[in-house]
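As structure tokens, the structure follows; a few thoughts come after it.
All protein chains but one are shown at their positions in the complex.
On to chain A.
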Amino acid sequence: MKTSYMKLRGSQYFRQRLLLSTLSSTSILVEDIRSESASPGLRPYEVSLLRLLEKISDDCTVEINDTGTKLRYKPGVLIGGKNVVHDCGLSRSVGYFLEPLIVLGLFGKRSLSIRLKGITNDSKDPSVDTFRTTTLHILKHFGVSLDGLELKIESRGAAPLGGGEVVLVVPIVPSSLCATTWIDEGMVKRIRGVTFSTRVSPQFGNRMVFAARGVFNQFLPDVHIFTDHRSGQSSGRSPGYGISLVAETTTGCLISADMAVSHPKTEVDALMNFEEKPELMSPEDVGIQVASMLLGEIEGGGVVDSSHQGLLFLLCALCPPDVSKVRVGKLTPYSIATLRNIRDFLGVKFVIKPEPTTNTVILKCVGCGLKNLSRKIS
């Protein structure tokens, strides 16, 4: 049988495309990947993602042309497996890989337990703390028990040189997810958070906590932010610090914001010679900024924050053919792209209804009824 490829262009939403292609087992052909750019082709992190997919699935084929501007991906059967190790490289943080992995892991033959090495916290991708405190809990609403779900942060690694290690354990769903109706956002009842600091003064954590608390003083007394200072082996290879905040509402929704500060990659050389250490944002500023981000997210409304919208929609679309209903804040470009990709790959369309008074959007969909096909029956 000849495989027919779905043709796509550009490197945009690379992860989503791969993820959806794997779940719906549609082969894809991506063309013109940064063909206009000065450095054309796939980036190292994208290649790393492809390698990761090869690791956790059986007989998937990846073909990349010489310049890297063309990719042919034929998904295999998701296997999962224990003791998988993957080095994520230093171009993107672990969060980039965790986002598709958590969904892929659910639909594998066996439960997935994978050790990811690389940068654990940076500002571009959700930090592992946010992932642990917020993202994993979203799955709870779709009938995945939190027992088998775990993210362990073994060591942290900040931006340029990384050196962090996390272990992700995802159980498989027995047959499919459960549709959810999740529209009650509730009121924020407590704010929790965790700061991290590696290879800097332990005081940095406290300074961030202090600054962030200052912002929340006007709103809520129940603010508790933990500090996680790492040193030695578990602190990675480069200095950095950051904070991840989670607001929990009365209905159990979790809204998060995070940020990490470290030396950008271009200054690795500068880092080597100690004389010229560039100035980083002060911990106080970081604290205040993340706190304002969190407040912004709370203002936006919705049952999840803006960065989790895509995941939420995807999970809704993967449900059995029941109606799922969720409320989110303003749709981000990423989530809009997710909606489109979901339509293209899974054929699921959402009914999107804005609520002008609250500035939120209510989305409804009938799931595509994806079942865990790779699971073995006895």
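As a convention for this text, a contact is a pair of C-beta atoms (placed from the backbone, for glycine too) under 8 Å apart; a residue touches a chain by one contact, two chains touch by 3 or more; residues count from 1.
In this section, contacts and distances are computed from a predicted model.
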Complex member absent from the view - protein name from UniProt, among "Chromosome transmission fidelity protein 8", "Bms1-type G domain-containing protein", "GATOR2 complex protein WDR24" or "Serine-threonine kinase receptor-associated protein": "Bms1-type G domain-containing protein"
Option touching the unshown chain, where A:85, A:187 or A:281 are the choices: A:187
Positions on chain A where the hidden chain makes contact: 1, 3-4, 6-16, 23-25, 31-34, 36-37, 58-60, 76-77, 79, 96, 99, 109, 123-126, 179, 181, 184, 187-189, 215, 218-221, 250, 289, 291-293, 295-296, 298-299, 301, 306-308, 310-311, 320-323, 325, 330-334, 336-337, 339-340, 343-347, 349-358, 360-361, 364-366, 368-371, 373-378
